[in-house]
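Mind having a look at this structure? Questions to follow.
One chain of protein is taken out of this complex; the other chains stay put.
After this line comes chain A, so read on.
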């Protein structure tokens, strides 16, 4: 009997598998997207190497492109007792059609498969806090009404949630925060809009900040989220909707993050020498205008980096407080990262590694 994990070779998928290998005695079917046998073999080798001895004899890697109707043909439904659905297109800039095809229709296909699993105890969807879309204020751990969305990524994740809520499956939805580091040490492996925005400031390529300084930012680490997944998929934990995020009181605001970021940057000789100014917070229209300007700066680094930031910028104007009472009740010992210390460590790592382009020196590593 085993746990089926989709997107098992993705950033969080891999970490969730490792955590579950440690915390359960289950066997695992790791579903990965693979265009052909060669890609599947390569992914299998990579996963085997990464999981090491812990995975021997307990994991089976199968190809499963969720855009295909026969996606899970190789998986025996009778052997599946739990599903963790981590596969998704995760770019904020994803177009509507792709988001629908992978994130919505892929989830529909997986739910259809799940209904054929006679012993299924739990279907866990890795979702995002931003399925709340344009909602503002307190965001409870409940099903969201459609309040509109700022990009097709969050829209598609919301649609996937909606489908599963109506599916009758034993569902848990884990809404995750933006993952900004491996763990509290601040090492960054997966770069996203968060890191790209800070990069623009470090290199002096952007001096306008979308959003309001008082907007709360829910940030997490891969260690925290995979520990949450490992805990919340346990059969004894009640199914439900969980906001896998620090307590509201432990949440950084955008203004605090930017101040802290520049404090870290200003410790760096290279940065200090350039006398760059802290960014100016701008209204939404101005940020849209800036994005429009950037789109025309073809070939330059601004164009690329702003393209990654733009689809998320609007959220920085929409104050949300993500409630996490259900998480706290279901996971009493939970310990979210200290947001200031985490942001400090991440900025340090970004500067020292120049956004992953140079190795972090030993001395700095020690300092981290």
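Rule of thumb we're sticking to: a residue touches a chain if its C-beta (ideal position, glycine included) is under 8 Å from a C-beta of that chain, and two chains touch if they have at least 3 such contacts; residues count from 1.
Operating definition for what follows: contacts and distances are computed from a predicted model.
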Name of the absent chain as recorded in UniProt (options "3-oxoacyl-[acyl-carrier-protein] synthase 3 protein 3", "histidine kinase", "FtsX-like permease family protein" or "3-phenylpropionate/cinnamic acid dioxygenase, small subunit"): "3-oxoacyl-[acyl-carrier-protein] synthase 3 protein 3"
Touching the absent chain when the full complex is considered, from A:168, A:235 or A:301: A:301
Selected from A:84, A:290 or A:330 as touching the chain missing from the view: A:290
Residue touching the undisplayed chain, where the options are A:144, A:278, A:323 or A:354: A:278
Touching residues on chain A - with respect to the absent chain: 200, 203-208, 273-280, 282-283, 285-286, 289-290, 292-293, 296-298, 300-302
